[in-house]
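One protein chain is absent from this view; the other protein chains keep their places.
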Amino acid sequence: MHNIVKDLFTIPRSLTGNGVRQTLAYLKNMCPLMTIHEVPSGTQSFDWTVPPEWNIRDAWVKDSSGKKIIDFKVHNLHVMGYSTPIHKRCSLAELLEHVYTLPEQPDLIPYITSYYKERYGFCMTENQKNALLEGEYELFIDSDLNYEGSLTYGEIIIPSSNPNAQEIFFSTYVCHPQMANNELSGPAVAIHLAKWLMEKENSKFTYRFYFGPETIGSLVYLSKNVEVLKKNVYAGFVLSCVGDDRAYSYLASPYGDTIADKVAQNVLKYHAPDYVSYSYLSRGSDERQYCASGIRLPVCSVMRTRYGAYPEYHTSGDDLELVTETGLQGAFLVYQKIINTLEFNAYYTMTCLGEPQLGKRGLYPTISTKESGDIVRDMMNVIAYADGSNDIIDISNKIHVSTEDVIGIIEKLKVANLISSIS
Amino acid sequence: MHNIVKDLFTIPRSLTGNGVRQTLAYLKNMCPLMTIHEVPSGTQSFDWTVPPEWNIRDAWVKDSSGKKIIDFKVHNLHVMGYSTPIHKRCSLAELLEHVYTLPEQPDLIPYITSYYKERYGFCMTENQKNALLEGEYELFIDSDLNYEGSLTYGEIIIPSSNPNAQEIFFSTYVCHPQMANNELSGPAVAIHLAKWLMEKENSKFTYRFYFGPETIGSLVYLSKNVEVLKKNVYAGFVLSCVGDDRAYSYLASPYGDTIADKVAQNVLKYHAPDYVSYSYLSRGSDERQYCASGIRLPVCSVMRTRYGAYPEYHTSGDDLELVTETGLQGAFLVYQKIINTLEFNAYYTMTCLGEPQLGKRGLYPTISTKESGDIVRDMMNVIAYADGSNDIIDISNKIHVSTEDVIGIIEKLKVANLISSIS
Partner (left out) sequence: MHNIVKDLFTIPRSLTGNGVRQTLAYLKNMCPLMTIHEVPSGTQSFDWTVPPEWNIRDAWVKDSSGKKIIDFKVHNLHVMGYSTPIHKRCSLAELLEHVYTLPEQPDLIPYITSYYKERYGFCMTENQKNALLEGEYELFIDSDLNYEGSLTYGEIIIPSSNPNAQEIFFSTYVCHPQMANNELSGPAVAIHLAKWLMEKENSKFTYRFYFGPETIGSLVYLSKNVEVLKKNVYAGFVLSCVGDDRAYSYLASPYGDTIADKVAQNVLKYHAPDYVSYSYLSRGSDERQYCASGIRLPVCSVMRTRYGAYPEYHTSGDDLELVTETGLQGAFLVYQKIINTLEFNAYYTMTCLGEPQLGKRGLYPTISTKESGDIVRDMMNVIAYADGSNDIIDISNKIHVSTEDVIGIIEKLKVANLISSIS
């Protein structure tokens, strides 16, 4: 997964434009099921309008000696996203009106955009800014805003064999330039999940992935699919910031009460007991749209360190060192466990009254000692709560055993015809 | 408000009698909407009977030299409330049978009454009692118990323009002699609230105030109005001990689950985050009647320092120094905020799907920076929870912003046609 991040790192992405198309083409190459969609600039989506398509080819600032003091080709973040084209000479004072820095992180370039108001700007480190001398500067941005352009997104649907299956939905975004964790980690993990799911057989759920721009892209996607999503999505997850290895995080849905929340919290409790739990008040990605009032899809987010909670967030410090293969693998594994739990999940009930006699089935030690009680404790606890009112996540939560272990026990009990799922 | 307390301080009040009438006349003078009601002694009210009317003109104890050792005109508390008339000479021993003091607060006169058993008594400081010498004493109480008298209370009703409006109810009492916080602070704050409400236009609610004796008075009032109160009262508050400036307190209804509790706790959380919260077990005023089994009006109490929780309570130490203008103003402000919240309160829902685009309405910064996310955080949070299932108090509680701020945000969103209340 780290190679994906590396391959895509320097492609100049934004809300729209060829950088997005190139990124999606790369991902589609990995997972040919992906379909690519173009939505014309000016399209109305709920309260929003698709902006003109933006493309950029080059940009720099030269000092009076002709030396490039910043260069888009050195780092994409040097240009404010959606900057209008410019080529002019100006004083230092005028240049500074268009310069953005991070005074408290003097070595890092900030990530700045201006999608819905036409302006231009340059981003640099505070140190670079402080080194600027009086004199004439030459500003150059070779970009264009195309009102006849379009917004591009990709969709993967991996159908269940059951035509009436509900869906598990994953959303990640491909609109951030030259930052690794936020946001190439999400697409990298998402495409691997899709490839893994394509190999799975007999999935109970259909799996749906959205790869596209944040906010306007997810609004476009929602507005085109809102009825089917509201009808079919059983649980959904926003994949963002899933690449560092410093923490695990969970960000709740508005009320924290959906099946997505339930499975995410349960899996994290065993996978990463010290995970950080955030309420919906800390949201910051496309759950803002999927969970919006009037839509309220059952969507939450499992991340590594949350956006905004790590110092390199939205700066040039969010680079290929910050994201690690371990970090990506950890997130991938959590989502695999979430999927496995959802796939297996059901309400179970015992087929006999009273405790079953495990001994005659080889499931219980034949000598009772102080210790033997503990040996089958977990199995007895699954049996105790398999009363038709608990799904496997409830059982896991009640008996303090992971759903993987609960599943293992239920499979043994199924073989012994002691348990059955109820519909 | 402090002037009201001062003006009324030395009027000799009790459950019944001319002191109550004088006090109510003073308040009616401030708010002519007040109607005065007389209820004959002997009237049955639920389980209780209105007692004979008690009036007192003078009282003292003289020592053998003829010197007044205590004098009702110096402090009303020197006579036990509802003392029967007496004029006799007796020994120190006999006098002491009728003397009440506070051994642990030797400088303070206690407040003692005997409403429902005929007896007489004198109250003095422990120091005064200890200074008494052997010898003959002359006891004098010029009082009378009139079985043809009546109990007096005042009522203010400020009607909503909506004839079907529900009511907000305030109750305070005017039966305590010469104590400032308990209880002239309540009437002072209540009459100011009434005057303020009379100037408000388009109130959603009708406002009802009761000024009268505690317990028997509120029972009389309840028994005469129980059906209308049970039908109309949306929220009610007992105003007592609202004059010192040492603390804020909240005393819950029996289950702490009424809209009165909800708004009181919310307002206090922002107005006085360190307020003291008491369960109904600590009750001590007329919520005992309004919330009684079988009645259960949605009534709670917001106080400054609660009755019983300050050392001067029910003593001569509860004086004009204890009550401050700041203390009274603080309580007045809380009740204003409670009223404003209730008046504005409604369930709101967004008019669009997905997040609205605030930028095009000038409600969102046009450049996205690390900081810009926080600037409109509160507005986005209101939007997130305006889904028709939360009133503004719920939203305030969920997003950790005062209802005043929620109201300000909703008013901006209303102007932009982004939000509407639901009926």
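A and B are the chain letters, set down in written order, and residue numbers restart from 1 in every chain.
Here is the rule we go by: a residue touches a chain if its C-beta (ideal position, glycine included) is under 8 Å from a C-beta of that chain, and two chains touch if they have at least 3 such contacts.
Note that the structure is predicted; figures quoted are calculated from it, not measured.
Of the candidate positions B:43, B:114 or B:225, contact with the unshown chain belongs to B:114. Check A:158, A:350 or A:393 against the missing chain and you find that the one touching it is A:350. Checked against the full complex, the one of B:154, B:186 or B:284 touching the unshown chain is B:284.
Touching the chain that is not shown, out of A:55, A:105, A:225 or A:381: A:381 (per the contact rule at the top). Residues of chain B in contact with the chain left out of this view: 45-49, 80, 100, 102, 110, 112-117, 119, 121, 215, 219, 222-223, 226, 254, 280-281, 283-284, 288-289, 291-296, 308, 313-314. Contacts to the hidden chain, counted on chain A, fall at residues 349-350, 352-357, 359-360, 366-370, 373, 380-381, 383-388, 398-400.
One rule holds for everything that comes next: only the chains that are shown with their structure count from here on.
Spacing of chain A relative to chain B, judged by their CA centroids, is 54 angstrom.
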